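Right, chain A next:
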Amino acid sequence: MTTNQFMFLLFSAVIVIFSLLTVTSRRILRAATFLLFVLVSTSGMYFLLRFNFLAAIQLTLYAGGIVVLIIFSILLTSHINEKLSIPPLTKRIYAAIAALAGAILCIVTILQTEFVQKVFDPTRVHIRTIGEGMLSTGKYGYALPFEVISVLLLAAMIGSIILAKKRKD
Partner candidate 1 sequence: MFEGVPIHWFLVLSTTMFFIGIYGFLVRKNLITMLMSIELILNSVCINFLAFNKILFPEHLEGMFFTLFIIAVAAAEASVAIAIIINIYRRLVNIDVEKMNEMKY
Partner candidate 2 sequence: MSFLLLFIVIPVLTVIGIFFSKTHMQVKWTAVIGMSIQLILAGVLIYLFLAARAAGNTAEILFSQDMVWYKNLNIHFFIGVDGVSVAMIGLTAIVIFAGIFASWDVTDLPREFFTSLILLAAGVFGFFISLDLFTLFTFYEIAVIPMYLLIGIWGSGPRHYSAMKLTLMLMGGSALIMLGLLGLYFNSAPGGGALTFNLIEISKVSIPMPAQRFFFPFLFIGFGVLGALFPFHTWSPDGHASAPTAVSMLHAGVLMKLGGYGCYRVAVFLLPGAAHEMAWIFLILTTIGVIYGAFGAIWQKDLKYINAYSSVSHCALVLFAVLMMNETAMNGAILQMISHGIMTALFFALIGMIYGRTHTRLINEMGGLMKVMPFLAVAYVIGGLASLGLPGFSGFVAEMTIFVGSFQHNDVFHRVCTIIAASSIVVTAVYILRVVGILLMGKIKNPEFNHITDAKWFDRMSVVTLIIGITAIGMAPLWLSDMINNGLVPVMQRIMLAGPILH
């Protein structure tokens, strides 16, 4: 077993186990914490794939930003000791059947498919390449989506402020 395989299996085990815990835990704050573990492991995956920049962003933005945001909102909306009620059995069964069926279908399909795998390129993606890609307008240039995303973020910011603002009336 190579190191890579080991690391992969380790991260996947963490991801799967904590994902499950995230969606089943009855204490909401714990669920958020488990989510944090999942996100951190995901960034580990990114490292494994040599996307260091992305991994960093994942850590700062997801683990640092979103999870904190979630925790804040949890603290705003729920009591700290409150336990979530167990969802009704039928609901769980239906959801499980759907999820399992989907998963099996996808996994079977994946395993049946032969991919043309290239030789692994261990070089990291250079930040400069990313910057050029972001600002380029040619082929494999992403200036337009970049601008759109920036507008979207601005809109989301303004939108969330307006939404969350207390109405005067």
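We take it that contacts are C-beta pairs under 8 Å (C-beta built on N, C-alpha and C of every residue); 3 or more make two chains touch, one makes a residue touch a chain; residues count from 1.
Inclusion criterion for the candidates: all candidates are chains of the complex that A comes from, given by their letters.
Bear in mind the structure is a predicted one, so any value in this text is a computation, not a measurement.
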Pick the candidate that touches chain A in this complex from 1 or 2. 1
Could you please specify the touching residues of chain A with respect to candidate 1 in the complex? 1-5, 8, 12, 15-16, 19-20, 22-24, 28, 31-32, 35, 38-39, 42, 45-46, 49-51, 54, 57-58, 61-62, 65-66, 69-70, 73-74, 76-78, 84-85, 87, 91-92, 94-96, 98-100, 102-103, 106-107, 110-111, 115-121, 125, 129-130, 133-134, 140, 142, 145, 149, 152-153, 155-157, 159-161, 163-164, 166
